[in-house]
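Would you mind keeping the following structure in view while I ask a few things?
Only a single protein chain was left out; the remaining protein chains are all shown in position.
Here the chain labels run A, B and C in written order, and each chain numbers its own residues starting at 1.
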Amino acid sequence: MNEKEIIEKLEKGKLGLRSIDKHLSPKDAADVRRKFVEKKTGVSLENTSNYSFDVDTATKKNIENMVGATHVPLGVAGPLVIDGDFAKGEFYIPLATTEGALVASVSRGCRAITNAGGAKVFAENKGMTRAPVFKVSGIEEGRKLVQWVEKNFSRIKNVAESTTRFGELKKIHPWICGKNVYLRFVFDTKDAMGMNMAVVACDKVVVELIEKETKVKCIALSGNMCVDKKPSFMNYVKGRGKRVHAEAVLKRNIIEKILKTTPEDLVEVNYRKSMVGSAMAGSLGFNAHFANMVAALYIATGQDPAHVVGGSMGMTTVELEGKDLYISVYMPNVNIGTVGGGTGLATQKEALEMLGVYGAGNTPGDNAMKLAEIVGATVLAGELSVLGALATGDLAKAHVMLGRGK
Amino acid sequence: MNEKEIIEKLEKGKLGLRSIDKHLSPKDAADVRRKFVEKKTGVSLENTSNYSFDVDTATKKNIENMVGATHVPLGVAGPLVIDGDFAKGEFYIPLATTEGALVASVSRGCRAITNAGGAKVFAENKGMTRAPVFKVSGIEEGRKLVQWVEKNFSRIKNVAESTTRFGELKKIHPWICGKNVYLRFVFDTKDAMGMNMAVVACDKVVVELIEKETKVKCIALSGNMCVDKKPSFMNYVKGRGKRVHAEAVLKRNIIEKILKTTPEDLVEVNYRKSMVGSAMAGSLGFNAHFANMVAALYIATGQDPAHVVGGSMGMTTVELEGKDLYISVYMPNVNIGTVGGGTGLATQKEALEMLGVYGAGNTPGDNAMKLAEIVGATVLAGELSVLGALATGDLAKAHVMLGRGK
Amino acid sequence: MNEKEIIEKLEKGKLGLRSIDKHLSPKDAADVRRKFVEKKTGVSLENTSNYSFDVDTATKKNIENMVGATHVPLGVAGPLVIDGDFAKGEFYIPLATTEGALVASVSRGCRAITNAGGAKVFAENKGMTRAPVFKVSGIEEGRKLVQWVEKNFSRIKNVAESTTRFGELKKIHPWICGKNVYLRFVFDTKDAMGMNMAVVACDKVVVELIEKETKVKCIALSGNMCVDKKPSFMNYVKGRGKRVHAEAVLKRNIIEKILKTTPEDLVEVNYRKSMVGSAMAGSLGFNAHFANMVAALYIATGQDPAHVVGGSMGMTTVELEGKDLYISVYMPNVNIGTVGGGTGLATQKEALEMLGVYGAGNTPGDNAMKLAEIVGATVLAGELSVLGALATGDLAKAHVMLGRGK
Partner (left out) sequence: MNEKEIIEKLEKGKLGLRSIDKHLSPKDAADVRRKFVEKKTGVSLENTSNYSFDVDTATKKNIENMVGATHVPLGVAGPLVIDGDFAKGEFYIPLATTEGALVASVSRGCRAITNAGGAKVFAENKGMTRAPVFKVSGIEEGRKLVQWVEKNFSRIKNVAESTTRFGELKKIHPWICGKNVYLRFVFDTKDAMGMNMAVVACDKVVVELIEKETKVKCIALSGNMCVDKKPSFMNYVKGRGKRVHAEAVLKRNIIEKILKTTPEDLVEVNYRKSMVGSAMAGSLGFNAHFANMVAALYIATGQDPAHVVGGSMGMTTVELEGKDLYISVYMPNVNIGTVGGGTGLATQKEALEMLGVYGAGNTPGDNAMKLAEIVGATVLAGELSVLGALATGDLAKAHVMLGRGK
């Protein structure tokens, strides 16, 4: 079929948007699909047709029914000095955003922190999780299933790890509730964010081992105690992916000069807003705006942007350190990777390279740990700056001046 | 200064990344900045240098320290038949994602729903909120402040609305806690997502009216009872932005043919996963993966991707309807707009036009309501399809086949 | 039947424990039942047979299958000076508890607060709630039901209020989720805790008005959005029963003399424990031990002790007031009454009389408001004292000395 025939069939509903792939090269399929959509909707997608990634790879790994690309403006904040276990030195932070003032604000935070000697940071590797749900006849069979799993952990581990080159199964947390048993598998997925690794490994364990030997049926490979892409106290309390800690101590004069405020005012803003305010609101985010930095950095570096949900949880503490300022961020659920997902796309890869974390680390897992530390330091910078803007009453001004809303 | 001189000054730290803007056109500034970063990091940003949006506008409204753009692959799902108050007919849904299988999965859901006659949907306009925190001397002054606000609501409303052409202040919810008073302002922001409108209006009310007349000090324009970009039961219970409802009834044979499963199995998967599993996990997301569809649609249409946090909250219900299937989604916190933010960027605008919702509605607010309905219907399609994949045990297969993880 | 015959029948399972009531006076029934249980279990219930309440009334209103009474030791804390809208002056607080050190600790708090001039306190009457759940065909019918309710509010109000002498229906908050509609009725129940009033009123509205006219079926008179006796962010955010505020300012020397610590240390303990610690734990109780005081006061005064759940939620703030100390408590969900429930039992009545709040207020509702204020002030005293014990490292000592654990 030629292009015209395909479009005709699409219009008559004799061909679905996906089916084009069978007849055309990925690039041509994208073009034809776009033309069809343009025709159907009467809208030109000219700008969308412009993209710099490799279409063959992208259509295999990242996108179906592709018609082009969305361009998200990319800015750079920094330099930001980071003192982590893996990230050491000066970094320029790529931030993809459409939200005016964000990059400027993070930049200001970077400036203050870098002037103060940098951000101290480390991450705990809590592991990627997947929790299938099984249906048992009742609590007694549930208990037996859990005992079986505990007894057969090393066999389960072998089967799970047979599906992956690098991944390791670390443990399995069980919960029984009536006829439901949830097994939360925890994996060290090294430099990958690891959701796929976890899915594939769990699938094999469930189908080839647990269901076969225990005769208990798995109802869903994900039983929502994972918990993936939904805010949850489970992940908040136990951590998921990386649990990241970052902090800085800033001399009083840096606060005054760069943030135009005082340590005392920053302490008060954070206390009444991030602590009392969030507590009153029943929030899992005891912070000012983690999600902004997380979203911009995740999109820039090819992370799954739905993981902004987990990245929005956590706490900012601000305290006096003598006459100076202490600030920290705590992020219990940072799901990131430097291989797989969108990390290989052209622009995303460039952003990861800017940070020196593209691909697998020399020791597997090191690059992901380094990226997690960069996330923590960046979020710290963003928190500091916005708390400053709130303390000086400049939030509205920033919104107006940097074009948002006006 | 010429380019070379600027880069030299940047390297010596005599110029910040932002300062370039004073010396060069936006386009040239972006180029110089990019070259500087390339030099500092030793990484080519060639692909990042390619973008199709108008750099003058973008650097005024959307981005600072711009160096280029991130390209996120864009796919299309559909057609999806929607029966809303505002969205009526057949839609092609633009989804910007790097997560393989997502567009394919949503497409499958669209096919099933469209075959079943479409998604019924409506949205409640709950309003955009901003909640400044004030420091009072104690609960007695707190009570007086609240009484003052109640008594002076119409004056407050006038001042607030003087800052905006379209926005309306609907109400103010107060909370007192010790020395803290939180006033949660609720605005109808029409076609704008409205955060800026709310910030600017609140700022004026706070500075020119409340602080002046009551002598009570505002500590922060946002006191986190708003709650912006953080998961919270406040927004979950009271709603924020739009509260969206979508549903479909699907005949048994559609479930069998398109999703390869049965209504009974879908009911069981959703019950044990989205209901019991989420409840066991302390989650605010009683759903399968709202955040995936929300993120892809938000990025494609220029929404603030940090609002994926709010969009991830809510519930999917699946029930038998005789021998057939009933499915619904409930989304209490959908923050979207069709004007402002990233909506005017070239590719984002094209996506909005595809949906017929670019810019302000004929009646202000109608386009945003229509987009909210489209969000609801798209999320419904995504939920249906993934629940189906879980029911048939095909989640891992989809992950492998569509290139994620392998 | 005589006693012996009844016990024989009970033993043969020919009579249930409840059925005795038909054959004997309440007192005799209790005696026979107790003897039967003694025989069955081989345990003497001699102490249990001792009670001072009126058995005829109690078996009608408070208890079925009565066998006697549990004696909970009653202590008194105070005097506590309270400055509320309703509670004014010096109070002795009755506390029924088996937990050594509690009364002593609250007493110490009372002493400090009274020395400092007393506790400032007020309560907001948020209303008792009941939320039936209705099953609709889908979101469209759900929307219509909600509209019908809004339109017919005054009729609903009339029917509701026809079932009660004092109660008033204030408003109805609706939520739609798929096939479910929840209507949260809010009542002013005056001096009664009000759960029964709310149940009876809702029942009549549901059966005689809503179901009849809309043909929509009520699935359960309580759909758990009430939310009764379960911790919930719904009640935490919106309040239920009374929302109580209490505070005190204590001079530095009072803190030093009575609590043996400093304002600075108290601020730090509360910040790291009640704020950061509770936030880290995903708690709805940003306090030290509200539940202890609430339980002791509720049991002493005949409140429903299951409402300790709601009373455990809320926040304690501790701040410096110059060189002195500011402390407040915020309790969003205090469900209490001075009529009905266990308030009329002999010992409980005496406790209410001690506080001057037995029975209906001169203006209906005043006594319940006064009792709510007393709850707030008492909780404030208990919080202050335990924070002090933590600050001085004396928690363990108190436990040991006052006999708990040894």
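We take it that a contact is a pair of C-beta atoms (placed from the backbone, for glycine too) under 8 Å apart; a residue touches a chain by one contact, two chains touch by 3 or more.
Remember, predicted model here, so these are calculated numbers, not experimental data.
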Contact partner of the left-out chain, one of C:L15, C:I82 or C:A101:
C:A101
Missing-chain contacts on chain B, rising order, are 233, 236-237, 271, 275-276, 278-282, 284, 286, 315, 317
Hidden partner interface residues of chain A, rising order
120-122, 138-140, 142-143, 176-180, 233-234, 236-238, 245-247, 249, 282, 315, 317, 319, 326, 328, 330
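Note that only the chains that are shown with their structure count from here on.
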Since chain A and chain B are copies of the same chain sequence, what is the angle of the rotation superposing the Cα atoms of one on the other, rounded to the nearest 5°?
180
Taking each chain's centre as its mean C-alpha position, how far apart are chain A and chain C in Å?
43
Please tell me the distance, in whole Å, between the geometric centres of chain A and chain B computed from their C-alpha atoms.
16
Which chain A residues touch at least two other chains?
233, 236-237, 276, 278, 280-282, 284
